[in-house]
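Here the structure comes first, spelled out in structure tokens, and everything after it is commentary.
What you see is the complex with one protein chain gone and the rest in place.
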Amino acid sequence: MAELRSLADAVAGLVHDGDTVALEGFTHLIPHAAGHEIIRQRRTGLTLVRMTPDVVYDQLIGMGVADKLVFSWGGNPGVGSLHRFRDAVEHRWPRPLAIEEHSHAGMATRYAAAASGLPFGVLRGYVGTDLSAHTDTVVPITCPFTGEQLTAVKALDLDVAVIHAQQVDRAGNVAMWGITGVQKEAVLAAKRSLVTVEERVDRLDARAAVVLPSWVVSAVAVVPRGSHPSYAMGYTDRDNAFYQAWDSISRDRDTFLDWMDRHVLQTGDFAEHLRLLDVESRAAA
Amino acid sequence: MAELRSLADAVAGLVHDGDTVALEGFTHLIPHAAGHEIIRQRRTGLTLVRMTPDVVYDQLIGMGVADKLVFSWGGNPGVGSLHRFRDAVEHRWPRPLAIEEHSHAGMATRYAAAASGLPFGVLRGYVGTDLSAHTDTVVPITCPFTGEQLTAVKALDLDVAVIHAQQVDRAGNVAMWGITGVQKEAVLAAKRSLVTVEERVDRLDARAAVVLPSWVVSAVAVVPRGSHPSYAMGYTDRDNAFYQAWDSISRDRDTFLDWMDRHVLQTGDFAEHLRLLDVESRAAA
Amino acid sequence: MSAPVVAPAGLSADDVMTVAASRQLADGATCFVGIGLPSLAANLARRTHAPNLVLVYESGTIGAKPTVPPLSIGDGELAETADAVVSVPEIFAYWLQAGRIDVGFLGAAQIDRFGNINTTVIGPYDAPTVRLPGAGGAPEIASNSREVIVVLRQSTRTFVDKLDFITSVGHLDGHAARRRLGLRGRGPTVVITDLGVLRPEPETNELVLTAVHPGVDPAIAVAGTGWPLRVADDLQVSSPPTDDELRVLRQLQRGRS
Partner (left out) sequence: MSAPVVAPAGLSADDVMTVAASRQLADGATCFVGIGLPSLAANLARRTHAPNLVLVYESGTIGAKPTVPPLSIGDGELAETADAVVSVPEIFAYWLQAGRIDVGFLGAAQIDRFGNINTTVIGPYDAPTVRLPGAGGAPEIASNSREVIVVLRQSTRTFVDKLDFITSVGHLDGHAARRRLGLRGRGPTVVITDLGVLRPEPETNELVLTAVHPGVDPAIAVAGTGWPLRVADDLQVSSPPTDDELRVLRQLQRGRS
């Protein structure tokens, strides 16, 4: 049964140093608030997993939370590089970051296999690329019926999945709609799961394309605008300006550290973080 | 692009003697009208596929349309046996019926593999049962990462998938909601597909949980109540009395043949069939 | 609890079986409900002692809360009252196979002393006397649920020495055979019939009569079993249906007809 908790409590209870953690989201519904709370609580040694690590992963990596990243595309969508991610890989700053990289199709297959309780999944992929040479989680497999050679990928089992959704109802069921990515699979691939939501409601929206029953979710925290600068369809819009601004905030180590200190470490929670951003953007206008 | 056709035209164009055909539906949205039209057009030598063959399959089998049945559960849900199916298997009437049977999980995995363009799928299943001894589409497979032994099933590729849905829009996109079973997978596993729908609309219902884009559907026919005695959530209710009545209609060969002659062969289309049923039920009341 | 030796008037053996089966379902458990008898018992449990029982049907409905017990496992009522409706491939892969189901709740046409189940054929496979519906979801419900509860009427026709076909695996030939085969669930932990309750003996996994329903002579259960049925030394008598159980059962039965 999903327990309704504060985000700080939920992160403290569910995310431990050294865990394998995915904060999933495909442009839409990215759990930024939860990422900030992990930084605030100074977790270390995490193996971070995500198909599309973007700004919140840049923040986590730049703050030294992670020892390893498992991913398929790391960038600031529509803007450019993730400077903190690049700095970690290119210059081992603030600490070395081991990487294990895949294609999107491979990562999706790995999540789906784990969600299905299988130790591996099968796809048509990786053949001819240099990707499989750098990981032991991709090997050839032969179809027992046709003899055709395909590719097997290892199931991607998680300790913790963290996602943002639109709604939770009184019984603890969670609803998402719009682009829902691989979030259901991530939750079902994880031992524990944490969902931040925009709103608690009496009745889930009829458009809800994905409903996660309460009993597969460990904790729910109500965090309005909790995906900012990402968006929650029906609630908030994507803050494209923030993604663009992140490019210069993150380019320099000191600027980055200063920004993180003032906007994350020195703020008590995500609501305070958002108020600070609002004040700054009014001042700039 | 889905072509809007009459059901008779669509069946004539898409379903050929000897084809492997699935008329899918899981209690809900069973394409009875299309099944009748296949009988009316006297198709022969079909390999029929369905997870849950029920009354419409009893009719198809009893009318000698099929040489083979691939399935996982054949019965009249909540009522009992399918007498025509049993007569075919037990007494080869009206003709021998080869069978290939699976578990639901195996059939679902086979459909999903075919929909994914893979030659096989993997599951935890069949182990210890007598099912695998009777088919060459189930074999053991070893996980290349853990060494664990699992089960591989052959992809279930179809010539034609036939389903019933609630709506089609002007562009030919098809919408379903409620229990949608394995119908998306069946359509995507097939070379050709035929969808009957309750209604053509300007805009698909917001509840539509499954939308099949026009370009993966070969033909759409508007056939209101086309799933009777099954149901279409939001349009019609299940006619439980018909399922119960089918038990006695189908128990005796001559009664069955007479009923099929009057209600299917002698009716021009499904609308006429439904009018006849309505007249009969008013007379009985 | 002391139990009277005769069932209340108007109570059929099926009623007693259904009530006894419903009591096996713990509140808050996730239950994958097979077609037929299990569905009535599961709904009875949810309406009596187990309001938070999560009913999962192979039609893809998770957390269904039907007011009328469904005639089929795909009734509209299930989808309308469910917390979530997913596709059939998903219900088997993400939910059952992944090990999220506490209790698989199955009916059967035949069962043997190790709780193996036949729902495929009576007689030889290639020339059956009776062609049964087949496997449906049962094989993987039986192998992948944490435990399995079976409910069926007891007679020498149904409790047989040797199955004509193993459709769903119970304990195979016993003695931890499941573990040797790599099956993850514990298999059948209890079998409820119209005569009593059977449980597998820990060591051999052979079903033993551990309780009879009120008024049932254990000799009848032994006579209604196609193998030499062992009777537990401390044979119990199940407590009869309570007024409340009976009231809800009647409501459910009326709703269905």
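Letters A, B and C name the chains as they come in the text, with residue numbers starting at 1 for each one.
One rule holds in what follows: contacts are C-beta pairs under 8 Å (C-beta built on N, C-alpha and C of every residue); 3 or more make two chains touch, one makes a residue touch a chain.
Fair warning: this is a prediction, and the values are worked out from it, not measured in the lab.
Shown chains touched by the missing chain in the whole complex: A, B. Note on the undisplayed chain: of the listed residues A:1, A:233, A:257 or A:271, the one touching it is A:233.
Check A:75, A:94 or A:224 against the missing chain and you find that the one touching it is A:75. Residues of chain B that touch the chain left out of the display are 1, 115-118, 171, 173, 184-185, 188, 211-216.
Looking at chain A, the residues touching the absent chain are 26-28, 51-52, 71-75, 77-78, 81-82, 85-86, 89-90, 101-105, 108-109, 111-112, 123-131, 134, 148-149, 178-182, 184-185, 209-210, 231, 233, 237-238, 240, 243.
To be clear about the criterion, only the chains that are shown with their structure count from here on.
Chains that touch both chain A and chain C: B. Chain A and chain B have CA centres that are 40 Å apart. Distance between chain centres (mean CA atoms), chain B to chain C: 29 Å.
For chain A, residues touching at least two other chains, in rising order: 117-118.
Multi-chain contact residues of chain C (touching two or more other chains): 93, 97, 144.
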